[in-house]
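Note that one protein chain of the assembly has been removed; the remaining protein chains are unaltered in position.
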Amino acid sequence: MADTSRVVRSDGGRIARVLEQDSSELLDAWITAQSGVLSNRGTISATELRAQSREFLSLLKAATANGPTGTGTNGPAWDDVRGFLADLSRSRAVQGFSPSETATFVFSLKQPLFSRLRRAAGSDADALSDDVWNATLMLDELGLYTTEVYQKSREEVISRQQRDMLELSTPVIKLWEGILALPMVGTLDSSRTQVAMESLLQRIVETGSDVAILDITGVPTVDTLTAQHLLKTVNAVHLMGAECIISGIRPQIAQTIVHLGVDLEDVVTKSSLADAFRMALQHTGRAVIRSAPPANARAREEA
Amino acid sequence: MTVLRCETMPVRSQQDVVAVRQSVRSFAVAQGLSLVDQTKIVTAASELARNTLDHGGGGTARLEAVSDNGRTGVRLTFEDRGPGIADIARAMTDGFTTGSGLGLGLGGAKRLSNDFDLWSRTGEGTRVTITRWK
Partner (left out) sequence: MDRIPILRMGQFLIVSIQVDMHDRLALTLQADLAARISQTGAHGVLLDISSLEVVDSFIGRMISNIAGTSRVLDAETVVVGIQPAVAITLVELGLSLPGVRTALNIEKGMAMLREATAGFEEADAAGRNSLSECDDDSAAL
């Protein structure tokens, strides 16, 4: 007799049976437990929560029925459960839930599940403690998994925003047919300069532009690394067969560049974007001419 | 550091060098490296594979998809049992060559990768490991 009960205990089948038999009662109790925690948030509707909870319970039922729970929740039998939790965590991360609120979805199942396990075990204390232990392992693993996915999807959001910001901060502007400008503002670090360089080169190919102006009027300081990055950009533009002009070098930066010994010998530099633009027009065989005297001069003549 | 995928390829002929380049490209794409980073690691692989072939008399290339502390990358190891490098410092200098290239192989490969490790002993062989992170 003692032997048969041991077999029943170790296969964890009672958890599956409890999930099967008491499913609707368990669902109600679980939802009550969850609402206690989520009551202060209006981001998720009662019907949605109910649908999510019901689906999770049925997936959990299928997974526990397929195999013993003692072996962990990594096997192929658990793929559906993990997939569901991954989707749930991701959507909650986007909706603005906190990580503990997300993990609570799983952890809050403990109390209602344990009380039903106790009822099922009756007076068999050994069986109960085994079941509770197995259920705890299972729910802890799944709960931690939601936190992992949650964190990962938050990281994805952050890195996407960083990328977007990098691209936003380095717009490549078309000044004229065949003339591009890249006004850089703020501190130039290595990754920013690289993103800027890539988007400039890409736009040169797309537009077939002959001249690119790199305007650094808004750049407060330049260190050796940045100066080298700028130089690399100029070289890469040359290699592709276009001209590159650097404009807006501040006096301090000019001194720094000379002091650092960075060789800008072969690089065309202009003090202002306007001068660089004039030169770019010349390069592409154009010129700006005044078609009439300026308005205030005309007004003076008429007076 | 965990290795997610590993592949070892022979470097015995010029066709092998082309095959290594193409496999490195597919590893880099699978690891989500940007186009520029892909191009850098493939170019570095090409330099090192040619060194293995021309100076080491042939050898192997091991391609690995790695991840470490949440970042992912591609690690390449080129190994030969050739004569080895007598003067490593000099071999790393741009413009120094005993072969037919421009002498940018080792130094260039180092500049094109994030991590670079060179082991060589005269008469025993050479092993170069480079990693490019996403």
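Residue numbering begins at 1 within each chain, and the chains themselves are lettered A and B in the order written.
Criterion: contacts are C-beta pairs under 8 Å (C-beta built on N, C-alpha and C of every residue); 3 or more make two chains touch, one makes a residue touch a chain.
Everything numeric in this text was worked out from a predicted model, so none of it was measured.
Across the entire complex, the residue among A:R163, A:K232 or A:R300 in touch with the chain not shown is A:K232. Residue-wise, the contact with the chain that is not shown comes from A:G208, picked out of A:G186, A:G208 or A:P293. From the set A:L85, A:V149, A:I179 or A:M197, the residue in touch with the chain omitted from the display is A:M197, counting the whole complex. In the full complex, the hidden chain is touched by subunit B at residues 14-15, 17-18, 21-22, 25, 35-36, 38-40, 42-43, 46-47, 50, 94, 101-102, 104-105, 107-108, 111-112. In the full complex, subunit A makes contact with the omitted chain through residues 197-198, 201-202, 204-205, 208-210, 232, 235-242.
Methods note: only the chains that are shown with their structure count from here on.
The distance from the centre of subunit A to the centre of subunit B, with each centre set as the mean of the Cα atoms, comes to 31 Å.
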